[in-house]
Structures are given as C-alpha cells and as structure tokens.
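Next up is a structure, given as structure tokens.
Note that one protein chain is taken out, while the other chains of the complex remain in position.
Each chain carries a letter (A and B) given by its place in the written order, and its residues are counted from 1.
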Amino acid sequence: MEQLINDFSPGLFFMQLFIFLVLLLLLSKFAWKPILNSLKAREGSIADALQSAENAKEEMAKLQADNQKLLQEARQERDKLLKEATDIANKIKEEAKSDAAKQADRMISDAKNAIEVEKNAALKEVTTKVAELSLEIAEKLIRKNLSDDKAQKALAEDFMKDLKLN
Amino acid sequence: MINPTIMRNTLLFALLISLINVNSLFAVAGGSEEGGQINTKEEINEYIQHHLQDSHDFTFWTNGKTGSHIGFHLPVILWSDGLHVFSSGKFDYGHEVAESNGKYFTLYHGKVYETNADGEINLDEEGHATNAKPLDISITKNVVGMLLTSLLMFLGFISLAKGYNKRSIPKGIGRILEPLVIYVRDEIARPNIGSKYEKFIPYLLTVFFYIWILNLLGLTPLGFNVTGNIAVTVGLALITFFVTQFSGNKDYWKHIFWMPGVPIPMKIILMPIEVLGMFTKPFALLIRLFANITAGHVVVMSLIALIITMRSQFGIVASSSISFGLAFFITLIELLVAFLQAYIFTMLSALFIGMAVEEHH
C-alpha cells in the first residue's frame, strides 16, 4: 500500500485523465456517433428488409391460395360446362332418336295408310271389277240360260259365294 | 465454440510475442561479466521493478557490454514555480543533474526530484527520498503509450465511421472493429444498463478499447506498462465513479442514504456501509486492473529471467527452452487476460452505471 502511494505519480494521473477525456470527446463526436447511428440505420434497414420479405412471402402465399381458388373454380366451371354439354348432347341425341323413331313411325303409318288406301282402292276396283264381271257373267248366263230359272239362280249364288270368300 | 483459425492465429501471435520478448531480454541478459548486465536474482528483481515503473526514456534495449542504451529521450515537462521543459537526455539515465531556469532536478528510481547543484538526495529511514517532487507532466513512456493507443483508436474508428458513408458493410480493419463495437453495445452496455444505455455507450466503448489496446501494447516487447500503473487505473476508475454518481437518480441516492423497506435502526447502520460501497466499487476496479496487469508482467518477465537464473544448473540451451516454453504459455494466458480485464472493467462500469440509473417500482 505504502509502496503504491509512493509510486503514484500525480503528473501521470493528470496526463492520463487529460488524454482519456480528449480521446473520449473526439471519438464520441467523430467515431462513436456516426458508427452507432450507421449500425442502427443498418439494423433498421435489415429489420425492414426482413419484414418486407416476410410480407412478400405472405403475399405470395395469399396469391397462391387465390390461384388455387381460381383454379378450383375454373375446374368446377369446366366440369359444369362439360356436364351441361354432355347433357345437351344426350338430349339432342335423345331427341334425334325420338324424332327418327317418330319419323319412322309416321312413315310406317303413312305407308300403312297408303297401303290401306291402295288396298281399299284395289278392293274397290276388284269389287267393281267383280261386279262388272258378275254382271258380264250374269249377262252371258242370262243370255245363255234364260230357260232354266232354277239353275240360273244356283249359278248366281255360286258366284256370289265365291265372291264373298274373296 | 472457438474458431480453429482464430485459435491458430492467437497461438502464432503469442509465439511471436514471447519470441521477441525473450530476444529482448537476451540482449539485457547476455554480455560479459562487467557493466550493465544482469546476473543475480537481486538484479533481476531490480530490472523487473524498473520495467514496471514509468520511464522518461524510451529504451529498446541496453547493451550489456558497454552499458549504453539504445532508444530515444522523451521530453520532460515539470511544474515547479514555473514551467520547466527539457529533454530527458539531460538526466543521462539518472547519472546527471539537470538544470532548468535556475532549478536543479535529478532522477531517483525513475522519479524526478528537486535537488541542489550536486544532485543530493535525502532519504528517510525507509529509503524513500524526502526531496520535493515537482508536478511531473512529462511525456513519459506511459504517456507515449497512451498517445499511441489514442492515435490507433482514432485512426481505426474514424476509418470505420467514414467507411459507412460509402457502403453499409465495413471493409478492412472495420471488419474486426465493427463486431467488437456491436459486442460492447449488445453484450455489455444493453443488458447491464437497460434502456438508457445510449447515453453511456461512448464512454464504455472508449474505455474498453483503450484498456484492451494498452494491455496488448504491454505484451509487446516495447515494454509499456500503462494499465499496470496505479495512476492510470486510478484515473480510469475515477471517471467511472463520477459517471456513476452524476447519473444516479433519486432511487439510487435513496438506497444509499435511507434504504427503503428496512426498519429505522437498520437504515442507520446501512448508510455508512452503502456510502463505503460507493467508494469500494471503483477502488476494486482500479486495484483489479492494476494488479492483474502488473502480476502478468512480473510473471512473464520472471519466466524469461529463468534463462539467467537456471543457466548454471541446466545449461544455456535447457534453461532457454524451459523459459521459452513457460513464457509462451503464460503469454497466451496474458492475451486472454488482456481482453478479460478490459471486458471486466467495462462490464463492471456498465453494471455500476446500470445500478445508478435503474428505475425502481
């Protein structure tokens, strides 16, 4: 202790205080202040950058979700459209089919009608013809066998029978 | 945890330092039997004591053969009824009496005393000189060390500060300094002081780098022992003391003089203890730094001196190897201590300031 007090140099003490305080003053003004401010600014900008990166990431995620949704919607739309189209096609097909069937039916019925008409006409003609023939026959018979009344009658009946059968 | 590259570089650095240190003492140790050389334990002690003290000359080494010193003289500035300025060459390493403006001064054990024309020194029974001491504000070796440190810090940090104008990430020396600045701010100032740290961070940064660089300078063979000088550490601790007291808030003073939450007799007992604590804190600060650095220097120099003390028993090669190995090892530890002491001084300063500005609820 005594040694230390003896070794203590007041001059060096003052020089040290002076040098240190001047250094502190100069460094505070010209070094620490700009350094700390720059560090702070840099850290701020880094934090900002990180924040904006985070924001961008969120934005991305949102966009992606939106995209997904849009895609989903589009897909649904497509499915719906497809379904509608098939429905329509089916309907058209169905309609066509039924139309065709109707057409066919009509044609058949038309044909049938025509046939009927023709047949009727034919029949009519036949009956007319038969009647004419009968008349002719009758005429001939009459001309030939006017004597035998009974035989004539039987013959006519015979003809008639045959005609009815036809 | 410790980067292997850093480790290797540290080892190399320590190796280099101890190599140069051993060399420089060799210059002192070697030589003939007569004149200036150091051989006995007493002389080694004397040499170490001499090294620990401040000096008015910057001596690189002493020629053992002729006893001549290689180095340069530093200016002496004294205040004794007027200013006296002259070169320390006038003292001729304490052999001559210097005359300035009608006053006579002489060097005795590295200190300047007023004396008469014959250079008479009066000693008391304990061997201390009783002559009057002028106020010695010379540019001594320690002052040179401090100025050198200030210059290094100024150049380094100004370049770091300037560098930010050009780019946001520093280049060159700034790459080393910037993480240290951030370390002091984030690991020392902020956790210990709290939200008001920004006001004190210039002081903490300055004191941290100042002590650290001075500690490291002390490990070089230039032979500085600045932070191992009691006057320097007193100065530093005193600044911490004043910064703490002047930034103390109402709660701080209340805790010292009228401790809340204890009965009145306890308050009266606690008051002198707390007041004493105000002074013991910076006192421990200054003693710790001084003692650690001084002890480090003594140990390193003693281990180097093993070359001389063990030469007769083991021979020059063996004693040199042993001495070198031990000195190398201790230099490594001293490198750590140099940082640790700067760290602890700054850390405890921050802690004391933090206690003074803390808000109690």
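Operating definition for what follows: a contact is a pair of C-beta atoms (placed from the backbone, for glycine too) under 8 Å apart; a residue touches a chain by one contact, two chains touch by 3 or more.
One rule holds in what follows: contacts and distances are computed from a predicted model.
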UniProt protein name of the chain not shown, from "Sulfur carrier protein", "Acetyl-coenzyme A carboxylase carboxyl transferase subunit beta", "ATP synthase F(0) sector subunit c" or "Branched-chain amino acid transport system permease protein": "ATP synthase F(0) sector subunit c"
Omitted-chain contact residue, chosen from B:I70, B:V85, B:V262 or B:A284: B:A284
Residues from chain B at the interface with the omitted partner, ascending: 187, 280, 283-285, 287-288, 291-292, 340, 343-344, 347-348, 351
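We take it that only the chains that are shown with their structure count from here on.
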Interchain centroid distance [CA atoms averaged], chain A/chain B, Å: 89
Residues of chain B that touch chain A when the two form their complex: 53-54, 111, 128, 135-138, 140, 142-143, 146-147, 150, 153-154, 157-158, 160-161, 164, 168, 178, 181-182, 185, 198, 201-203, 205-206, 210, 229-232, 234-236, 238-239
Complex interface listing, chain A residues touching chain B: 4, 6-17, 19-24, 26-28, 30-36, 38-39, 41-42, 45
